[in-house]
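Structure record follows, encoded as structure tokens.
A single protein chain has been omitted from the complex, and every remaining protein chain is retained in its original position.
To keep things simple, chains are lettered A and B as they appear, and every chain counts its residues starting from 1.
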């Protein structure tokens, strides 16, 4: 079925009719696609490309927000790799965060989505409860809350004390502070959970019924039906969550008050970028940081797309 | 002997029923436990809104020493403009953004997922790229752009981009879901002579309710929670959104109203929560209700 559908796209029908001339052929082949993309094109060329290219240009200047930028060539990029220890620190923090928060969050989201997809009683209520933490985002309230939970005499340590464990001040100890942000990220697992749920809903029930009749165990059904059919959604969640994790800003900004403390242990890449841009008036350098991040993320995404044909199963 | 076998089978079905019962109970216990873990911090926040201001930072118990709704009254009327105005503004912006995103992103995604045209992969890659640049560096160029359009201090910079499919996240999301819908359906429609538009509107959209609902929910919530856009583009307090209102309660350098902030934070969650509760029904519907079978 997959092979057949490759041949019979919408445009194939157009091609069969089109003998009137080159332009008509082009119109018939490409017209509908570009018409549907029209709103996006207007937005892209009207609102998005300009600012993006401007920031690319600024990355080769010494723009300080307040005066006219001067072209300084690749100096910003050179500085990044040769003379900026904070850049290295920010890279370490960000990669650590991405490496741990994304898989844990996705696993958690998928697990809960599977649990919630089983037609338990009170399902909408559970789903809503699990989504609640994602509703508050990262605000001043969250910063206060996290201090109450993870400080030396916070709730977590009060709980651990029952088992005779004398915990550190998790949130302000450089060894653990990043973990409290990873936990915050996992706690707000609502969005990927909803997307998984929507994906699970798209799997036709009759496939499970057939598998049950064949005597396949739940475990086997998961590996043979659920997971393969869910791969487009897993793929989406993995890519988007990774991009978001690389760009993660607000939680660290709110919880460390924009400082990245203690000792730069929560100095996320974009937090550093923000400090450089708006704290220390080096928007040119910040733009260079941003474009390097874009290249990193793009490389990761391209790699994921290239490998996706080996494990992502589409229906078309 | 026969009676023995009979009792055995009866016991057997009973144990399997009990087992199922036990599994269900265990699931519920697990979920309730997890719910409490999820909710504890929020309950603390709720409790704090009933506390006197100077007790908020010294108490980690759930039970306030005294109940008072002062925080709510103070919070609602504490700023120059009542919080009701902020709610209305947020609501108008969020609903319009939902409409824009659902329409424009689904059109764009339909093109990427179903139509064949030259340059498709190129445009798709460019579209994804817009997702990857940290927004802080486009903030100023974008501000200049909207300033020149005369849109600063209006809702337009917050809404118009949504109608122009500026949210690559949702395009990508919908592409992934559209590709999961069997091709046979639009092929059949095409055989009947349907145009691309009709296939989009009559076949894809009805079949994509779960993902459209997902996009609606996320757009609403994220617009509701967004503060950077409103912060940069709105100057007048009576145009403020709830998130901007919340942020004016607390300043790290001077006198702040934490009680009011927390109380209004709690109220702010209510509309998004209701929106979620309402739209999540559509998540469950989807394929089952459209009667589609493979």
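The rule we apply is simple: a residue touches a chain if its C-beta (ideal position, glycine included) is under 8 Å from a C-beta of that chain, and two chains touch if they have at least 3 such contacts.
We take it that contacts and distances are computed from a predicted model.
S.K.: Which name from "ABC transporter ATP-binding protein", "Cytochrome o ubiquinol oxidase subunit I", "Peptidase M4" or "sulfate adenylyltransferase" does UniProt give the chain that's left off?
M.R.: Hidden chain identified via UniProt as "ABC transporter ATP-binding protein".
S.K.: Looking beyond the chains shown, say which of A:61, A:134, A:275 or A:301 touches the absent one.
M.R.: From the options A:61, A:134, A:275 or A:301, the contact with the absent chain belongs to A:275.
S.K.: Decide which residue listed in B:28, B:120, B:198 or B:247 touches the omitted chain of the complex.
M.R.: Selected residue, touching the omitted chain: B:247.
S.K.: Touch as defined at the start, partner being the missing chain; which of B:185, B:231 or B:267 qualifies?
M.R.: In the complete complex, the chain left out is touched by residue B:231.
S.K.: To test your reading of the contact rule: which positions on chain B touch the chain that is missing from view?
M.R.: Residues 53-58, 78-80, 89, 92-93, 95-96, 99, 139-140, 143-144, 147, 150, 152-156, 159, 205-206, 209, 227, 231-232, 235-239, 247-258, 290 of chain B touch the chain absent from view.
S.K.: List every residue of chain A that touches the chain not included in the displayed model.
M.R.: For chain A, the residues touching the absent chain are 64-67, 86, 140, 143-144, 147, 151-153, 168-169, 171-174, 177, 253, 255-259, 261-264, 275, 278-281, 283.
Operating definition for what follows: only the chains that are shown with their structure count from here on.
S.K.: Express in whole angstrom the distance between the two chain centres, defined as the mean CA positions of chain A and chain B.
M.R.: Each chain's C-alpha centroid was found; their separation is 15 Å.
S.K.: Help me check something: in the complex, which residues belonging to chain B touch chain A?
M.R.: Going by the criterion above, the answer is residues 24, 27-28, 30-31, 34-35, 38-42, 44-45, 56-57, 60, 104, 107-108, 110-111, 113-118, 120, 123, 125-134, 136-138, 140-142, 145, 160-161, 163-166, 169, 171-173, 176-177, 179-184, 186-187, 190, 195-197, 199-200, 210-211, 213-214, 217-218, 221, 225, 243, 246-247, 250, 252, 258, 261-262, 265, 269, 272-273, 276-277, 280-281, 283-284, 286-288, 292-294.
S.K.: Along chain A, where are the residues that touch chain B in the complex?
M.R.: Listed in rising order, the residues are 1, 5, 8-13, 29-37, 39-40, 42-44, 46-48, 50-52, 54-55, 58-59, 65, 112, 115, 118, 120-122, 124, 126-137, 139-141, 144-145, 148-149, 154-155, 158, 187, 191, 194-195, 197-199, 201-202, 204-207, 229, 232-233, 235-236, 239-240, 243, 246-247, 249, 257, 270, 273-274, 277-278, 283, 286-287, 290-291, 293-294, 297-298, 301-302, 314-316.
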